[in-house]
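Okay, handing you the structure first.
Missing here is one protein chain; the remaining ones are kept as they sit in the complex.
For chain A:
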Amino acid sequence: MKKKQSKNKNRTLSRMLLLLFVFTAFGFTTKAFSQSIEVNGTITDSAGIPLPGATVTLKSDQSIGTQSDFEGNYSIEVPNKQTVLVYSFLGFLTKEITVRNQTTINVSLEESAESLDEVVLVGYGTQKREEVTAAITSVNVAEIQKIPTANVATSLQGQAAGVNVSSASGAPGSNPVIRIRGLGTIGNNNPLFVIDGIPGDLSYINPADIANISVLKDASAATIYGSRASNGVVIITTKRGKTGEPKVTINSYISTHSVSDNVSVANKAQHDQIKLEAYNNVGVTPAPYLTNGAQYADSDWVGEYIGNAFEQKHDIGISGGTEKMNYNFSAGYFDNSGTVINTGFDRLNTRLNMDFKLLNDRLKISPGLSYTRENTRGIFEPIGGGNASFSPFLDIYSQLPHKAIYDASSLNGFATPATGLGSGNPIGEGSITDRADQDDYMQFNISATLEIVEGLNYQFQYGANVENTHFSFFLPTYNFGPQSTNDNPLLDESRSRTNEWTLNNTLNYRKKFGNHDVDVLLGVSREKSQFRSVGGSNNTLASDQLQALSAGIGDESAYGFNSTNTLQSYFGRINYDFSKKYYLQTSVRRDGSSRFGPDNKYGTFYSLSLGWALHNEEFFESDLFSQIKPRFSYGTLGNQLIGEHLFLARIGSGGQQLNYPFGEGVSQNVLVGAIANSLPTPDIQWEETATTNIGVDLGLLNNSIKATFDYFISKTTDMLVSVPIPASSGITSFPLTNGGNLENKGWGLSLTYNSDSDKDFTFDVSANISSSKNKVTKLGVANESFTDGFIEFNNFPTTRTEVGGEIGRFYLFEADGIFQTQAEIDAHGVQPDAVPGDLRFTDISGNGSLGDEDKKYMGSGLPDFEYGLNFNARYKNFDASVFFQGTQGNKIYNGVKMWLYRTDRNNMSSDLLNAWTPQNTGSGIPRNAFGDPNNNIRPSSYFLEDGSYLRLKNIQIGYTFPESVTSKLAISNARIYVTANNLFTITDYSGFDPGLANGGTFTRGVDRGFYPLTKSFILGVNLSL
């Protein structure tokens, strides 16, 4: 098809090779028919790319057939015009075509992620979809690769039932939070990622390199990964070469990002009006800047801090091979300039995967190499639990508009606040600070598969991941007022190296005895991860131009860490099916971990699953149902995601916690303190999750409609959590031990519809919806409860976790409107400092005073259900897709609003212009009162909002150029597309974005002001040469 003229020689050679191939390797027979017809043609995928090695057989006798050559061409002799030819290729929908009068039949096969003959990745191998009895979701990779993003996890959002992907922050390069089937534990909830058979870090993988993704959701699927599988497993394989001439693909896009800023802060005039009202309302003399402020600036801090960003991504792939050697090479570049000043992220990826076939194809050796470099210029954000740090966004929102941002006469161009306006210039500090991460990630994999005898394969797999990080933080001198001053240039630099390797040895035996199909896997595995880091700082560099520690002349410090963990495992699995009707799978894994003490090193996990392919029964007759397959599974899984050596009695040393100065003078020596400040947990052992899964796979109308439903109950025991212990113990960090039990229930449903693929207009729809609910059934030593979700340092907790309820429920006062009269306040009787215009809080306990007993539970940040809806259509050369995604029933505590409704800080929300006054009694906003005597900002339902949303995550329109055009340009396929991401969101949430704030287990839904998600418009091109 392409470059035909110049390739004739090669083509002859390849044909000869192919013939050899066909006759020797695949055992199809060709047969001369007396009145035979020769049919020729080309087999391609839906994008027109030739499919080498696709099979063409006679429907009447499937032992007669041929395969397409390197360029997708085939030729077959058929007995007569009524012959039906069957075209099939792994991973594509099989097609049947009656010959009639045609002698040339060009066939385009549709890729299918969910077809019955689809191959599904499972632990240490693959299975056909029809054999699967566990809860496994194969992600439609073609679909997710349509979403222009640098992060695989981001593109998984809304694509698979039970896979919850949400953002902690919208910062470029930040990693989304992935939860499979909700929260399975109070401890670490991160799933295990297995990349080409080796556990690794998904965030470094270029989405364009991915060939397949499977999500193992239940115990039966995941037990084979026993130890780290309790939060689910995401298995990924990267693209490998297919036999054929070098095929070049180029994918590029450019996009612009913008932030829809819906948090409105006061300008100078509004600020003065609100603040003066607030002072007057409590009879306090206003601060001088409010009354003598004509000379001050009127700055738009938010506008200067956030702008539009530019993003681009370019990927090139070259793949091909001979029948003995295949290769796939790819390289990619991604760059996002960041919507916030001095932020950005870029990444370079390259990957080479090769496959060699030796010993008459009985030995296959597959090396893979990849290298990723990421540069991140980020900001610090308070993601996670515990004491809240202050978000840079809150800092920006609350800047006084009176302060000038820029000052051309200053050395660095930024203004020092005028007298009386306090201190700080966060835009100045953010701009001149040099905060950079540079991380390298390398993967070296090799696997060798040897067919020992027919059906018996041995596989050796070794993978090494090396992660090298470098962080540098440089602060030049500046003076933006008190506590915002840096007298001397400061440099802090650190490097770390993580060396991980995994060695797997597996034996696999598959044999069919009549109707009995048996597949046995046995294996051993070892993993080791070593982390070492070193860092240093110097608080006085000789000048702002020097950025080397050795140029430091001030106080210096050095630090470093060194830890290792290992895992040793034995595992086995048996799959059995009887005449494609009854399926049984059982697996077992025994893991030993260095993280546990001598008596508790090993944990054993097992599972059993059953499936019944009802539609394959002889008695089954249905025009409607083409597939009915109920499934059941039960199994146990482990979790060991904890730190090292917790079972030892550790002594803490150094740092501001334990150090103390002695001696004479104001800068006396600081001595290092050391003492036990944690507790040993010598009996710490594996966390275990037992999961029961009941599911059914349905196919309707010849599988044009498919549905999968799963219901699960999981019980996690001996959760590895930091057990809250009384402070009276003298211990300042909660000991991490097996301190709780949790139950989790939920369901997931996915539906797909594919229209008939023969027409000009084709479309498919897929939808998924899932739900999970957790309940803590035991916590700590004595069922202690604890609070989190702090909005300010150690203060304003908003969530509470206790036995009998969900993890991290909102626990708040109930705001019940605004007092209109003193009589109402007197009648209420529990708020002595209130005056008309203040919030009324319910005395829930009815004890005549307002205290902590009057808080109540008000839902959590975890949705009741979440969903995704994908619609794809194709008309001739045009294609379109729309992807909606949403959550329902999750709550968000609007910490940003809480901050900006305070008149005692710096700037505030412009909403307060409409605050309650005796003239404006209809307002829902409490009166402006400096010092907030009624404590209107206490954590209450007033700031709790419904976080449900429906978002048009992605909409795309593409056009594929017709062959008449592309052939002239010597390209085989060309497509251009335009896309919009996050085009609109329907939500009642009044904060920045309902899709954020999902960082911490106990602080889920607590919006402390995060880097906003962006709306983006993308123009892209896909080319194949």
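As a convention for this text, a contact is a pair of C-beta atoms (placed from the backbone, for glycine too) under 8 Å apart; a residue touches a chain by one contact, two chains touch by 3 or more; residues count from 1.
As a working rule, contacts and distances are computed from a predicted model.
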Per UniProt, the name of the complex member that is left out, chosen from "Monovalent cation/H+ antiporter subunit D", "Peptide ABC transporter permease", "RagB/SusD family nutrient uptake outer membrane protein" or "Extracellular solute-binding protein": "RagB/SusD family nutrient uptake outer membrane protein"
Residue in contact with the excluded chain [from A:510, A:650 or A:715]: A:650
Contact partner of the left-out chain, one of A:470, A:601, A:745 or A:1015: A:601
Touching residue (missing chain; options A:269, A:701 or A:781): A:781
Identified contact with the non-displayed chain, of A:246, A:303 or A:420: A:420
Selected residue (touches chain absent from view) among A:75, A:175 or A:505: A:505
Touch list for chain A against the chain that is not drawn: 284, 287-288, 419-420, 422-423, 450, 452-453, 458, 460, 481-483, 485, 487, 503, 505, 507, 524-526, 528, 537, 539, 554-559, 561-568, 570, 592-594, 598, 601, 644-645, 648-653, 655-677, 679-680, 723-732, 735, 737, 780-782, 784-787, 792-795, 797, 802, 832-833, 850-852, 904-905, 930-933, 935
